[in-house]
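Every protein chain but one is kept in place in this view of the complex.
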Amino acid sequence: MYTTILAPRVSETDAVGHINNTVLPVWFEAARNPIFSLFTPDHDFSKWKMVIVKTTLEFVKQVYFGTDVEIRIWVQKIGTTSLELYEELYQNEILCARNTAVYVNFNIAYQKKEAISEEIRQELRHHFIAQKEEEGTYDE
Amino acid sequence: MYTTILAPRVSETDAVGHINNTVLPVWFEAARNPIFSLFTPDHDFSKWKMVIVKTTLEFVKQVYFGTDVEIRIWVQKIGTTSLELYEELYQNEILCARNTAVYVNFNIAYQKKEAISEEIRQELRHHFIAQKEEEGTYDE
Amino acid sequence: MYTTILAPRVSETDAVGHINNTVLPVWFEAARNPIFSLFTPDHDFSKWKMVIVKTTLEFVKQVYFGTDVEIRIWVQKIGTTSLELYEELYQNEILCARNTAVYVNFNIAYQKKEAISEEIRQELRHHFIAQKEEEGTYDE
Partner (left out) sequence: MYTTILAPRVSETDAVGHINNTVLPVWFEAARNPIFSLFTPDHDFSKWKMVIVKTTLEFVKQVYFGTDVEIRIWVQKIGTTSLELYEELYQNEILCARNTAVYVNFNIAYQKKEAISEEIRQELRHHFIAQKEEEGTYDE
């Protein structure tokens, strides 16, 4: 599991009084930094690999300014060229949102999908969702 | 169909070279302004009704800076208290993303769901997705 | 004068109830699109020229969701390699913010400042602030 702690910003609230819904995709992407580093270790954007294909985001509870949030990311599926992540957002230990994000490993220079290397797979496997279920923390 | 034209901003691009994926939820929400006005005509956020529950976003093509985008929104389903929208993003007449967004009509003061009024339903029905299919513009 | 009309977005409000102050730099930058096109007509970011050096932003009135805003940009000064803009933000014909932005014409490939071409100067001169003062629209 990849874990990231973020402090909500005033600019991320909206006039309804909570964190605006469009901020959650920003936070989930921010929490993928260790995965981006795995695919593009030198952070050279001309060699960037991860291209997002689909997200499914469920809003469970309102998120508030004033208390840190924690984002937890698991690897749900590793395909030949694709990666599926399962992500949760907690505030005060309460689940506030769940997200899945599907990426493809894309070579921008050649404009085609590439197989995810065995080296990266090995690292990603340490974060498999199965791990989560075994630990009995699955929330549904 | 609700239609909104937006000009991409430099701040909405990312270092990979396109519009960052987290901007699309912002644009789709921006394009829902006429629907927000329907539910809260005076824009008084203390009486705000529309609370988002779920979004499913597919990224079909990259979106670029330099050319306007067009967002088209249809009503997919009107439940007793819920509203499901189907949304598309076009640039240069090419479909770049599709999104569904599920909202509930929520009374913040009473903290409970409310039935969507017949008056609002009538207006929403003018934007039914069925309309889209009849006109043969469905893109799949 | 370069003029841009923008519709405030719910995501741009904050919990205090207005447009968050950090949104104004985003809007002012968005309104500079015609100037960016002048310096980099093909929008190729690898040949991007305009690098921002300084901004001075005064918040005069709160800006609200629900009504379009208008941004007006004048050229205040054209140096050998620099460009100074004076910008105003109006909502309901009321001045809500003023900004100055200083840019340099920077060649990213060579990593050095470049003189602004005579061709660009000629175009920029049409938007000189002097024009504004002559027309008696200066607001102070």
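To keep things simple, chains are lettered A, B and C as they appear, and every chain counts its residues starting from 1.
By our rule, contacts are C-beta pairs under 8 Å (C-beta built on N, C-alpha and C of every residue); 3 or more make two chains touch, one makes a residue touch a chain.
Since this is a predicted model, take the numbers as computed values, not measurements.
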{"item": "Displayed chains contacting the withheld chain", "value": "A, B, C"}
{"item": "Among B:13, B:55 or B:105, the residue in touch with the chain that has been omitted", "value": "B:13"}
{"item": "Residues of chain A in contact with the chain not shown", "value": "7, 9-11, 13, 17, 26, 29-30, 33, 36-37, 43, 45, 64-66"}
{"item": "Sites on chain B contacted by the missing partner chain, in the whole complex", "value": "10-11, 13-18, 20-23, 65"}
{"item": "For chain C, the residues touching the chain missing from this view", "value": "14-17, 21-22, 25-26, 29, 45, 48, 51-59, 108"}
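One rule holds for everything that comes next: only the chains that are shown with their structure count from here on.
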{"item": "Shared interface numbering between chain C and chain A [over half = same, under half = different]", "value": "same"}
{"item": "Chain whose Cα centroid lies nearest the overall Cα centroid", "value": "B"}
{"item": "Farthest chain (mean CA position) relative to chain C", "value": "A"}
{"item": "Cα-centroid distance, chain A relative to chain B, in whole angstrom", "value": "23"}
{"item": "Distance between the centres, which are taken as Cα means, of chain C and chain B, whole angstrom", "value": "29"}
{"item": "Residues of chain B engaged with two or more neighbouring chains", "value": "17, 26, 29, 45"}
